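Have a look at the structure below, then the notes.
The other protein chains are all here in position, but one chain of the complex has been omitted.
A and B are the chain letters, set down in written order, and residue numbers restart from 1 in every chain.
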Amino acid sequence: MIDFRFEIIIEYLPFFMKGMLWTIMMSLIGVLMGTILGFFIALGKMLPSKLLRLPFIWYINFFRGTPLLVQLFLFHFAVLPAILDSVNPIVSVVVTLSLNSAAYVAEIFRAGIQSIDRGQAEAAHSLGMNKIQVMRYVILPQAFRRMIPPLGNEFIVLLKDSSLGAIIAAPELLYWGRAATGQYYRVWEPYLTVALIYLILTLTLTYLLNYVERRFATT
Amino acid sequence: MISVKNLKKSFGDLEVLKDINVEIKPKEVVVVIGPSGSGKSTFLRCLNLIESITGGSVEIEGKDITAKKTDINKLRAEVGMVFQQFNLFPHKTVIENITLPMMTVRKWKKEAAIQKAKELLDKVGLKEKADVYPDSLSGGQKQRVAIARALGMEPKVMLFDEPTSALDPEMVGEVLEVMKQLALEGMTMVVVTHEMGFAREVGDRVLFMDEGYIVEENEPQALFGNPQHERTQAFLSKVL
């Protein structure tokens, strides 16, 4: 720590920037797909029939109960090669992150929806609204407000989890940190820089989510 | 108007409604009284299928509400319901609470819905509260909005589930006043309540329920003045 070699950081800065863009892109798609997928899994998990619920319950069990790294390996080396002509680590990371975060998002959605007082749905039904209308106009707007903080948490975790892509050579942020360490055998310069960039990204996300939360609190 | 035959309802092993039979005529105001746990709220909630039915039948205007071909949402729109806990939508303003079901269920145009909602708010005395959120209203005001919201669907019958039980005493009157007005206009009403004064003054008929049965029914004067069944007598001696 006595001698901090800034020239290593400067040399690798363009790579860190490029890696950051991949990190942002993978995370954005992961968040988007995870949220959409998670919503439907949450609905599936709330189906009235026990048998129909089962696949959704096990989807969540699998993705929450096994290491993300192993899931990444499974998709990158087994599942995706069987489906796609050519594998690409970025695609593998995006797919794995989306599916994985969908499991967590599903639980956030379910908890949010079930936290709304039953009287709300009863009142809406008593007025003649159908299930979809009750969900869309009454339950979800209220549930969503409560889901913003845990969703924000999940998005931050997802952003950092995207760094696992480094292991299968997806050229994201941490990948370039490792590459710089590999070249100079120095740990602190690359990793602290990478950590700082992650911090900037997560702080930006945090402020964004706080803004959304305030917006929803006032309407 | 409403015809209930052999209605049964169980929650698991607990049989809450054992054998309910009653006919409710158009423009009639029927008040349901009884000790807590007697099944009176459950009975009311079975009438619009907020609670599913275990056995027997409920017909509204000749339509069996549990029949497969009955569109339950369409039917519920014809049956207004007012809850003990108001159940206003907290994320919507007062006027939006009223216009939302008009626009989604009745498919009214926004302008028409707002026009109608304003009339209803005027009717319940809350014209100036149109654009506030329910959180800033008192309990009595909330319940009056809830009544206006139900009326927005132009229902043929209104169900009231202990509408004043969650209110501070000084607010009970303003809600009962609105209900009385409705009765005078000829609305068919089924009211579960502990307000014996209201039952006596507004009710055409009073049902006394206990342990899942309608034990006794009569005109208010007769039931309150000369109860026949000993359980009715015991209950009335406690509440009057």
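Operating definition for what follows: a residue touches a chain if its C-beta (ideal position, glycine included) is under 8 Å from a C-beta of that chain, and two chains touch if they have at least 3 such contacts.
Operating definition for what follows: contacts and distances are computed from a predicted model.
Student: Could you tell me which of "Ring-1,2-phenylacetyl-CoA epoxidase subunit PaaC", "Amino acid ABC transporter substrate-binding protein (PAAT family)", "Tryptophan synthase beta chain" or "Phosphate transport system permease protein" is the UniProt name of the chain missing from the displayed complex?
Tutor: For the chain not displayed, UniProt's protein name is "Amino acid ABC transporter substrate-binding protein (PAAT family)".
Student: For the unseen chain, which displayed partners does it touch in the full complex?
Tutor: By the stated touch criterion, the chain not on view contacts A.
Student: Could you tell me which of A:F144, A:Y191 or A:F216 touches the chain that is not displayed?
Tutor: Answer from the full complex: A:Y191 touches the omitted chain.
Student: In the whole complex, not just what's shown, which of A:I24, A:A179, A:A195 or A:V212 touches the removed chain?
Tutor: Touches the omitted chain: A:A179.
Student: Which listed residue, A:M46, A:L68, A:I167 or A:V212, touches the chain dropped from view?
Tutor: Within the whole complex, the residue contacting the unshown chain is A:I167.
Student: Where the complex has a chain not shown, which of A:G30, A:G44, A:P89 or A:G128 is the residue touching it?
Tutor: Answering carefully, the residue with contact to the hidden chain is A:P89.
Student: Can you list where subunit A touches the absent chain?
Tutor: That gives, for subunit A, the contact residues 1, 3, 5, 15, 76-77, 81, 86-89, 166-169, 171, 175, 178-179, 181-188, 191.
Just so it is clear, only the chains that are shown with their structure count from here on.
Student: For subunit A and subunit B, what's the span in angstrom between their mean Cα positions?
Tutor: For subunit A versus subunit B, the centre distance works out to 46 Å.
Student: Give every residue of subunit A touching subunit B within the complex, in rising order.
Tutor: So the residues of subunit A in touch with subunit B come to 117, 119-120, 122-130, 133, 137-138, 141-142, 145, 219.
Student: Hey, which residues of subunit B end up touching subunit A in the complex?
Tutor: 48, 50, 73-81, 83, 85, 87-91, 100-101, 104-105, 146, 149-150, 153
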